[in-house]
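As you look at this complex, bear in mind that one protein chain is not there, while each of the others sits in place.
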Amino acid sequence: MPTELIKGNTAIAEAALRAGLDAYFGYPITPQTELLEHLARRMPELGRVFLQAESEIGAIHMVYGAACAGARTMTSSSSPGVSLMAEGLSYIAASDVPMVLVDVMRGGPGLGNIAPAQMDYFQIVKGGGHGGYHPIVLAPATVQEAIDLTYAAFDLAEHYRTIVVILTDGCLAQMMEPAELPPMRERGSPISKAWALSGAKGRERRVFTSVHMSPEEGEAFVNKCARQWDVITANERRCVSEQIDDAEWLLVGFGTAGRVAQSAMRAARAAGLKVGVWRPISLSPYPTPELKALAPQLRGCLVVEMNTGQMVEDVRLAFDGRVPVSFFGRSGGVVPLPEEVLEAVHRMIETAKEVVC
Amino acid sequence: MHTTTEFVIAGFGGQGVLLTGQVLAYAALEAGKHVTWIPSYGPEMRGGTANCTVVISTEPIGAPLVRNPAVVIALNQPSFDKYEPIVRVGGVLAVNASLTTRAPVRTDIRVLAPHATEMAERAGSPKVAGIVLLGAAVAATGVLELGDIELALDKHLPAKHRDLLPVNIAALWAGAVLVAEPEI
Partner (left out) sequence: MLMADAPEVHLVFDRPESLTDVDTHYCPGCSHGIAHRLVAEVIDELEIRERTIGVAPVGCAVFAYNYFNVDFAEAAHGRAPAMATGLKRVHPEAVVFTYQGDGDLASIGIAEALHAAARGEHLTTIFINNAIYGMTGGQMAPTSLPGQRTTSSPCGRDVETMGMPLRMSELLATLPGVAYSVRRSLHNPKNILQAKKAIKRAFEIQIEERGFSFVELLSTCPTNWGLTPSESMTWVEQRLIPFYPLGDYKVI
């Protein structure tokens, strides 16, 4: 039983530290600043590297350097800051070095506002930087899940030598919930760092570059990444569901929107409606087979997001026309309320009846 | 059957809005309940109005924000005006009559309107008006035992306010007694 109330930002920072974080580089931006502040205090206490960079651009390239040096390294930011990091993320992806990024999304586009949103699903899940790489993207819905996913993220990043993004929003980051922190790990990665730069002492020199001058060489590299992504897609899909066994109607949402959908599902059940909820935790790779498997029992699906409809495209792809998919979203920093999601559930059911008649 | 109770605590920055909410959240934790605490954050923290939402439940909590909270603790006039209309029918509104200028209009909710600032002063400090209202609201809902709140105050009152522990506890009971009296 948890004995502490922990704020999402603090929880993620402490979980990263306990997972053996060697080096953190960041730049202040609301609503993730407590994460940086927690590490500003804790990392030097433990003799580890904390550095407030001159910009998010500086921070991500410091992470790039530290990652090439074999360190467990991360940065954190929020939407406009992550846009600035896009360049470095692409280079890191192209260099096959591991890192963890925490993106606490806020209302956008532009400077937007600091309220919670999920408007960067496309940016993070489908791209980020240039060049068509795939990061692993994990979306926690509770403070405990944020801790557990952050703790696991470094092993995942190092196992596949890839970018792992913890994609969350200001709601979870600012929220306090009872949660338990994991034990402090021994430093030193369990996975071999036989590739890291450290000086060519008694060995051949090592080089990290993202340049592939000939198109054939470039294609070979991209194909290698694609094969690696197939392996990740096969192994790393995560999702949870509730009240799914007899469900005829499905609510789908990730992160905070998934929690709101859960509340709406309970209200719908209390009203006698056979509604279940399904929440992807890995947004990349998307748990497409798991969602697709639910299609035969469903009469309709409502996707709830804190944007104007982004993940809904992946839900439609998974169902491939076999389930009618509708959408309810609030955006710009407005958090959807369970009451309005329930109203959307009723609309979905009414619409389905009209179609049948 | 599971029960879920949502509290909104609102007032000026500096009235202890966020801390009062945290005390409530820690008390729920002491009672073995599920709980979420979420603040309004950002520019409004700089001297304007602040609020936080605390959800207490016997099952894992979904949405941390709701349209119609079961309980509102309003520490100033703007919060009273903003939140009175949205309290859930049958819910509780605890408002500080010392700092508000009108009578409540809702008749489908239970309104508790003590002069909390004066009561807090009698308890030892005007700073604990929020705890007076918290005591009243918790006693009115029965969602937690007052002992849980005492325990939460004892464990989580910030070190710099540690000397105010007896004052907080006195304020808590002053609020709670207010609710109990009419029913005696």
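Structural remarks
When the chains are written out, they are named A and B in that same order, and each has its own residue count from 1.
As a convention for this text, contacts are C-beta pairs under 8 Å (C-beta built on N, C-alpha and C of every residue); 3 or more make two chains touch, one makes a residue touch a chain.
These numbers were taken from a predicted model, which means no experiment stands behind them.
Put simply, the missing chain touches A once the whole complex is considered.
Within the whole complex, the absent chain has one touching residue among A:Ala67, A:Val164 or A:Val325, and that is A:Ala67. Contact with the undisplayed chain is limited, among A:Asn113, A:Ser210, A:Gln228 or A:Gln297, to A:Ser210. The set of chain A residues touching the chain not shown comprises 22-23, 25, 49, 51, 53-55, 57-59, 61-71, 73, 87-88, 91, 95, 197-202, 205-211.
FYI, only the chains that are shown with their structure count from here on.
Those residues of chain B that touch chain A in the complex are listed here as 22, 25-26, 29, 32, 34-39, 41-42, 60-68. Here chain A touches chain B in the complex through residues 1-3, 5, 30-31, 113-115, 142, 170-171, 174-178, 256, 259-266, 335, 337-340, going by the rule given at the top.
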